[in-house]
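The complex is shown incomplete by one protein chain, all other protein chains being positioned as in the whole.
Entry: chain A
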């Protein structure tokens, strides 16, 4: 079963996954704002409306709360909707249906129903779109039992995890960093899944574990490559899923390296870094730590419009390099 592997962009990989899902299962359909003839704000749905028609690629009115709720209702009653938010920021308008309904319906009804809905959220800063179009809200949803929350970092994982999400009987929230959409990478043809709840070691190393999410995986890898010249050997763990989190992979890595740094774009406080750090502090890996844990996250501010300020708001490669150097001081 050696599938042909081609280079696709992250956006193309998602589009291909949605097409495969629709080909395989006629219950799968797409909903969202301007996903039809416009092709989606980030051209992720592209020409799918031409291939699958307006019955399966549905432009909704600008109604996030209602739209998300309709997707939940369709999912509960036999369909398999994939709902696109135009920007992840607009999840805030739909929180009621996501948090109170989608996440809890199965539980509240004693397991009598499932909610196999997939929601996609273009997220993150870096486009000059300012405070209401640049947020990273994944930890908000990660705080809600009943939801699964994933952040694929590569085209390969974007396709495989979306297909896993469609196959999953429970609500899966996919956060896609907007700056990744154009990034290219190898993607196998045809159907495959990448499991939800499983982290990936992107680079092996002995001196320091960096646990990163989404676009920060690439920045961490860049920093690790730069530090290799200085003899600093970094292991980069791509968390991939923030709920349910793959604790074991992180614990094993920290036991090996004895140092932990968490890098994520969302606001630093009360976020993914806090969770990973606490999880390690509670685990057997705690005894292996040779230095305090470091978190690099977004500044405690909304995302500013000015491009220099915007960059300064989220961790950049030089920040990771500087923090990693500091953290491994005295190791080599």
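We adopt the following convention: a residue touches a chain if its C-beta (ideal position, glycine included) is under 8 Å from a C-beta of that chain, and two chains touch if they have at least 3 such contacts; residues count from 1.
We adopt the following convention: contacts and distances are computed from a predicted model.
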{"item": "Listed names \"Polar amino acid transport system permease protein\", \"Nitrate reductase\", \"FAD-binding protein\" or \"Pyruvate dehydrogenase E1 component alpha subunit\", matching UniProt entry of the absent chain", "value": "\"Pyruvate dehydrogenase E1 component alpha subunit\""}
{"item": "Selected from A:100, A:269 or A:306 as touching the chain missing from the view", "value": "A:306"}
{"item": "Chain A residues that touch the omitted chain in the full complex", "value": "33-34, 36-39, 41, 59, 61-66, 89-90, 93, 127-133, 299-302, 304-309, 312-313"}
